[in-house]
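Note that one protein chain of the assembly has been removed; the remaining protein chains are unaltered in position.
Up next, subunit A:
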């Protein structure tokens, strides 16, 4: 491995409000290969969203730099499409129009109108939402909205797909269903994915590597865990798999011990 596809180099981030400076991220460095699926896990408030927003370019790092495909990425752009935690679909547009907006913007000059239509529909089909193309976000369920959010991001053909707790607000069944879909899409398209999650099982099931963050303030990357499970992965078979259980235990241990450590320190 010579040069990684996406790399975060010594990212520091502090917020200043009313003269009070809070350091959120400290010296975060991470290298991600093309096609890799990375999960970031850590306790609430440690700075996961902040880190993702820095990669997305929506927040500026205080120091440090994000490199994507050999270039500095410090402004938001469709090459790093974000699926937001609360879907963030535009409620005045239909499901189709929400996806089409991104398609028109990214492929406005390179694809014909008919091609853009087909591409929009293809991505809706990918998340099995083509049947609801003409509905408004308010008319579909939470899980469906999240799928449209994923379709919108995928349709931009991003170099990196950034997911901020994409399934956080969903019930367990819908969540499992969407995880399977994301795994399948990842298998088909080979996207590079950075996903934030709270859910240990989700992290182990989906990821190639799990980035575990220490508690804030001044959160760092505490540990990176390789998940050496072969793909395709099926949740039922994995439930009793030794490697799976080991990975799961490692993450739980990390979170549990760190958590206790911080409570004792305060």
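Here is the rule we use: a residue touches a chain if its C-beta (ideal position, glycine included) is under 8 Å from a C-beta of that chain, and two chains touch if they have at least 3 such contacts; residues count from 1.
As a working rule, contacts and distances are computed from a predicted model.
Colleague: There's a gap in the complex where one chain should be. From "Xanthine dehydrogenase family protein", "Aldehyde oxidoreductase", "Bicarbonate ABC transporter permease" or "Transcriptional regulator PadR-like family protein", what does UniProt name that chain?
Modeller: Per the UniProt record, that chain is "Bicarbonate ABC transporter permease".
Colleague: Specify the residue from the set A:11, A:25, A:163 or A:183 that touches the hidden chain.
Modeller: A:183
Colleague: Sort through A:47, A:137 or A:166 and give me the one touching the missing partner chain.
Modeller: In the full complex, the listed residue that touches the missing chain is A:137.
Colleague: Of the residues A:81, A:163 or A:194, I need the one that contacts the missing chain.
Modeller: Counting the whole complex, the residue in contact with the absent chain is A:81.
Colleague: Just the residue numbers, please: which parts of subunit A touch the chain that's not shown?
Modeller: The list for subunit A reads 33-37, 56-58, 76-78, 80-82, 84, 86, 88-93, 101-102, 105-106, 128-129, 131-132, 135-141, 144, 156, 177, 180-181, 183-184, 186-190, 208, 231-232.
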